[in-house]
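With one protein chain withheld, the remaining protein chains of the complex are depicted in position.
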Amino acid sequence: MELIFKWEWLPQLGRGLLLTVELTAACISIGAVLGLLIAIARLYARGPIYWLASAYVQFFRGTPLLVQLFMVHFGLAGWGIRLTPLLSGIIAMGLNTAAYQAEYFRGAIQAVKRGQTMAALSLGMTRGQTIQHVIVPQALRLVLPAWSNELVYMLKYTSIVYLIGLPDLMGIGRTIASNNFRFFEIYAVVALIYLALVLIITFGLRLVEAAIRVPGLGTARQ
Amino acid sequence: MALLVVEDLHKRYGKEEVLRGVSFTLERGETKVIIGPSGTGKSTLLRCINRLTEPDRGRIWLNGEEITSRRTNIYKIRAQIGFVFQDFNLFTHLTALDNVRLGLIRVKRMPRREATERAMRELARVGLADKANAYPAQLSGGQQQRVSIARALAMDPKLILFDEPTSALDPELIGEVLQVMIELAEAGMTMLVVTHEMGFARSVADEIIFMEKGVIVEQGPPEVLFTNPKVPRTAEFLRKITEFYGESS
Partner (left out) sequence: MTASDWQGLLKGVPSLLGGLGINLQILLGLVTLGFLVGIVIALIQVYGPRPLATLAVGYEWFFRGVPEMVLLLLIYYGLRQFHVPITPFIAAVVALGLRSSAYQSQIFRGAIQAVGSRQMMAALSVGMTRLQAIRHVILPQALRLSIPPWSNEFSSVLKDTTLASAIGVIEVFKRARFIIGRQYGLALPAFMLVALFFLVLTYMGNWILGALERRYRIPGFEAKGTGERF
């Protein structure tokens, strides 16, 4: 059993890595904004908006991301909506993570104590001001641990976009592997690169958590 | 006309009728203390006055303006009524200074510098200027309650409602909060206080309102109520509560 790895493969993998990071950043940001709005809709809206937001969460959490990705990329094309693979990837993954993030935000908002709302209202703040200045700033701190998990999850899950032709870390790895018939070596290196990224993200977010930590608010990590 | 007029207030939660027709008035500069057994609608009454809870029936006027009218901008009204909660409810994510400043900046649209100066003045007034940058979790219960009083004061309220402001405090911390409240009364602030502190009621209140089961049983100056109540039930309650809490404060 002989292992072969050529150093010239690394820069190629590096380009893929860049795309993976960009894709993760894009979809996680879209998901954060959309997720927060959905969470607020699920908590404070009534009637059609509430139902729509709930159905959204049910659908995107209850069906495979792979199917969602293909629906956006190939399904919409059937309706004449042709998206580039990159756009399809960003949209599908952004919509998916929005559903999960919405649930984290919702939990965190519910964890903000009722007295906080009462106090804000008693000062003459409107509902909107209360949500913006009191509830959301506290909820964002509470949500951070769950949110870091989601970021790691999405980073890993971007590896499916090679199936619609994107040259991300996984995609480039696959190309090199099949061109050289060195599957084990390449995929092992790819795995290690993902591991390193996960490690960096996890520790980076712990630093952020520590930096914005307020005494008496939020949960210490176990 | 009195600063605050409450007329025939009713509120029910499901089957339970918490307020069954409460009426009273409060003059400018007056301090009234509401006493009565737990669960008789005292807190609900306070929350109805700034409509944190919507009353089912009855009307309330502040300074001649009807609070309970649909057309009233309730946010403007609430900004004029301070509210001090039993468990303080300081904004957990903000420092003492920011807690006091938030309403000034967001509700009164005061420039930041001016708001900071004003907030610092109020913190100094409750003796906590040195704690301006502390977070609520870093303050004792008594200190937190004093910050929450400063937060109410900063809004220049016409009236402050106190909902059992010392009930959540350890006995040794009650004094500092009552001290601040006494100073406020002396400075002419209009206050409506729900409390079990009979010493405070006796020495500071202009008038005492005894409530039970959603109605006002008796009201009058402390010396009359404490020494010579008209209704036997009042005497019984006062005897019990004095046994229970003492009259230390």
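Every chain is named by a letter (A and B) in the order it is written, and numbering of its residues begins at 1.
Definition applied: a contact is a pair of C-beta atoms (placed from the backbone, for glycine too) under 8 Å apart; a residue touches a chain by one contact, two chains touch by 3 or more.
None of the values given here were measured: they were computed from a predicted structure.
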In the full complex, the chain left out is in contact with A
Looking at the whole complex, which of A:Leu18, A:Val33 or A:Leu66 touches the chain that is not displayed? A:Leu66
Looking at the full complex, which residue from A:Leu19, A:Val57, A:Val112 or A:Ile160 touches the chain that isn't shown here? A:Ile160
Touching residues on chain A - with respect to the absent chain: 1, 58-59, 61-68, 70-71, 74-79, 100, 103-104, 107, 146, 149-150, 152-153, 156-157, 159-160, 162-163, 170, 173-174, 177, 181-184, 187-188, 190-191, 194-195, 198-199
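Just so we're on the same page, only the chains that are shown with their structure count from here on.
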Using the average of all C-alpha atoms in each chain as its centre, how far is it in Å between chain A and chain B? 46
Give every residue of chain B touching chain A within the complex, in rising order. 50, 52, 75-83, 85, 87, 89-93, 102-103, 106-107, 135-138, 148, 151, 155
Which part of chain A faces chain B closely enough to touch in the complex? 113, 115-116, 118-126, 129, 133-134, 137-138, 141, 214-217
